[in-house]
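Complex shown without one protein chain; remaining protein chains in place.
Per-chain residue numbering starts at 1, and chain names A and B are given in the order in which the chains are listed.
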Amino acid sequence: MPKEIYAKAESFYVDFERKTGPDKISTHYCPGCGHGNLHKMIAETLDEFGVRDKTIFVWPVGCSVFGYYYFHTGNVQVAHGRAPAVATGIKRAHPDSIVLVYQGDGDLAGIGGNEILQAANRGENITVFFVNNAIYGMTGGQMAPTTLPGMKTTTTPLGRTRENEGLPIRVVELLSALEAPTYLERVSLTDAKQMNRARRAVRKAIQAQVEGKGFTLVEALAPCPTGWKIAPTDSRDWIHEQMEPLFPLGAKKDVLEHVESIPGEPRPFVADGMGEKLDILASSVTQARKGTLKEEDYANPRIKVAGFGGQGILLLGVAFSECGMQAGYEVSWLPSYGPEMRGGTANCHVRISDPKIGSPMVEESDVLIAMNRPSLEKFEPDVRPGGLLLLDSSLIDIEPQRDDVTILKIPATKIADDIGTTKCANMVMMGAYIERTGILDLESVIEALPSYIKRKKTIPMNQQAIAKGAEYVREHF
Amino acid sequence: MAKQLLKGNDAVVKGAILAGCRAYYGYPITPASEIAEAAALYFPRVGGTFLQAESEIGAINMVYGASSAGIRSMTASSSPGISLKMEGVSYLVGAELPCVIVDIVRGGPGLGNIAPEQGDYFQIVKGGGHGNYRVPVLAPNSVQEMCDLTMLGFEIADRYRTPVFIMADGFTGQMMEPCEFPEPREDVPDKPWAVGPDASRIDNLVSSIYLDPDDLEGHVEKLRKKAEEIETNETRFEEYRLDDAEHVVIGYGIVSRILKSAVDMAREQGIKVGLLRPISLFPFPKAPIRKLAERVRDFLVVELSTGQMVEDVRLTLEGARPVRFYGRTGGNVPKDSELFEQIRKLQEEKIHA
Partner (left out) sequence: MTEVRKPRAKPRGTVEIRVDECKGCGYCIVECPQKVLVLAKGFNRMGYHPSEYLGDGCTGCGICFYACPEPGAILVRKLEPVS
């Protein structure tokens, strides 16, 4: 890649005005630090592809936290280790942007281990630059996940050991076990030859994103002369001699040639057709109507429905609420939830009311619909004196204890079975209750059934069940 | 739009989309999972993003990214998950990024249980993350409000560039009630500060770093002033039968619904009691409480906790009136008769006094 002129890339700011202190022309990095070299390679690539204007950098916690001093691009500074997650949110909001993630070894391989793994596994269309200098530079030279065995740091004063800290993590090898990443290469920011390779890798990784070719990552072995406490020129030898044997250079995965190019398209904001898209269009089905109350006492019922799981208990409650709402009542439905679920019974609390509803909980009930024996035993004491108790006499073989409530024994499961399925016993009860109280108009409730029971095949049987339940009450009580 | 019977958790999602939210990042947890499930269904239908993140930490940071990019975004979870999100919340506040976070509070501490509680009041209202900050917290008590306050949350979030919490409980999330949906927002506010894919945005920086102590103090002061402005403009509460009240009960969320029933029962017995229900927990409705203190005998605070909001009531009253507290925990929700009994005790104390 010979050029006519090698000069500061245009993707850098001319002056680093965001930098604190009087010096606005050089970086904040220590002499000989590898970050600057990598910055230059990235910047020249952004220049080359002409994508600076749509580039968004995500900066980590670590020495490169201030990368936004230098790059004249969109910049987002994020929490330690979370850059790949943040980049995911940005890239999906703006798929047509170029999202570059820049992370150090502690950030990426330590605290952010899961974020990078998962972003790589999803194949996010982002480019990650991973600077591995085997140490925590910014915080003053503590051990990194990539610190070498035996290496002394401020938190491994006697050297890193396999027994205590384990061995260094090889990130590109680890990620190459995943299916989604398309290009993973390790480079070394050392001599001229390796710098050239690094430039090619950086270019390739960014080009992959420009072309929409998925997740790419370049790991750069980078000198940290300050952290290593050696001269810059010695640090490059140290990388060759100490790091490269443990972190072998080269592409660990490269399937870019075989990957389909899907460049990101902008995602315009669309707000039309919401009713349909959110399933909140007015229903075309007949709506349930109010009936004529047979007794004043039946007004504003607090209903408890209880039985086995699988008897359609919750659905019966929803059906009451849905019809009540359609008819113009205030309604609420509260399923058994939390500690109430103990004991294997399902129950729900339903309120149908003219006035606004306070508590959706039904403590003392005006109506108990008990579909099995445990439910009867559990909730019978809560029925208000003078209230209604409907029980499924096909399943409940005991007598209720109360003599101050109206008891309607409905062989609901038997009636349902005669119709063709015991599963519609709940609707038999619905018919029975409506017939008894007149709170809803029976015919309209039957016609409105498709609005509250979605399985089309069961509609006729359920409609029949409501009618049969009502008929049973008419004939027997 | 039609009136629809649906769960509070579903209403949150539909409300969010109508408010122009186009990104949902979350992680499943009972009893908030229905929000993620509904989001998974509806967000893609409107050209939005739904992603089940690797963790709560991943989710809140994806929201950070989406918000940085200028789109309306949200996440939802339940208490233990909210604990995990708190790092992200602090960063969102620091970087002044708007978003909506829903907490369907469950029992704690630790794994606790999945039943309704209000033990997250301190965590959400008082901070939770590091640093000096306050975030608006809205506490719905009905399915309609799960929709409405979520929508309002997005407006407040953008108006002040802040995360907004919706603090609800398992009951409000799980129960079904009718909800009337408003018309959708046709567009969302432009955010000139956001990062984006064109040259007009390349000088934008989203960050929470202020290295210089004076700079950071200036930033913190800006956030404090913002919180003050929010206190002035966004305090919300509901009053119920307070006109001639001698006793005031205070409760929020599902508790306020039960308190309403209990107040009605007490009124039938001739006890002059009314309800004050904070809708915004931050800002806390201090003014109406102080005003009531001028003419009522005492206050009763009811919470699904060992007493968290009650501290704000006491701070507000500064000892001006007695404050009684009644709390249930562990997922136990008091019955209306139980709360009526507590109100009756207030009345008895008055007679004995």
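Keep in mind that, in the parts below, contacts are C-beta pairs under 8 Å (C-beta built on N, C-alpha and C of every residue); 3 or more make two chains touch, one makes a residue touch a chain.
Here the structure is a predicted model, which is why all the values come from computation and not from measurement.
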Chain not shown, its touching partners among those shown: A
Which residue of A:P232, A:G275, A:P374 or A:P400 touches the chain not shown here: A:P232
Residue of A:Y29, A:Y68, A:Y102 or A:F215 touching the missing chain in the full complex: A:Y29
Positions on chain A contacted by the hidden chain, ascending: 2-9, 12, 23, 25-27, 29-37, 39-41, 43, 70, 191-192, 195-196, 199, 225, 231-233, 236
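Convention: only the chains that are shown with their structure count from here on.
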Centroid spacing, where centroids are CA-atom means, of chain A and chain B in whole angstrom: 20
Residues of chain A defined as touching chain B within the complex: 18, 20, 52-56, 58, 65-66, 68, 72-79, 82, 85-94, 96-98, 114-115, 117-118, 266-271, 274-275, 277-283, 318, 321-322, 325, 330-335, 337-339, 357-361, 363-364
Complex contact set, residues of chain B against chain A: 1-5, 14, 17-18, 20, 22-23, 25, 31, 42, 45-47, 49, 51, 53-55, 57-59, 61-71, 73, 87-88, 91, 95, 113-116, 170-171, 174-178, 181, 184-188, 195-199, 201-209, 211-212, 254, 257-261, 264, 330-333, 335-337
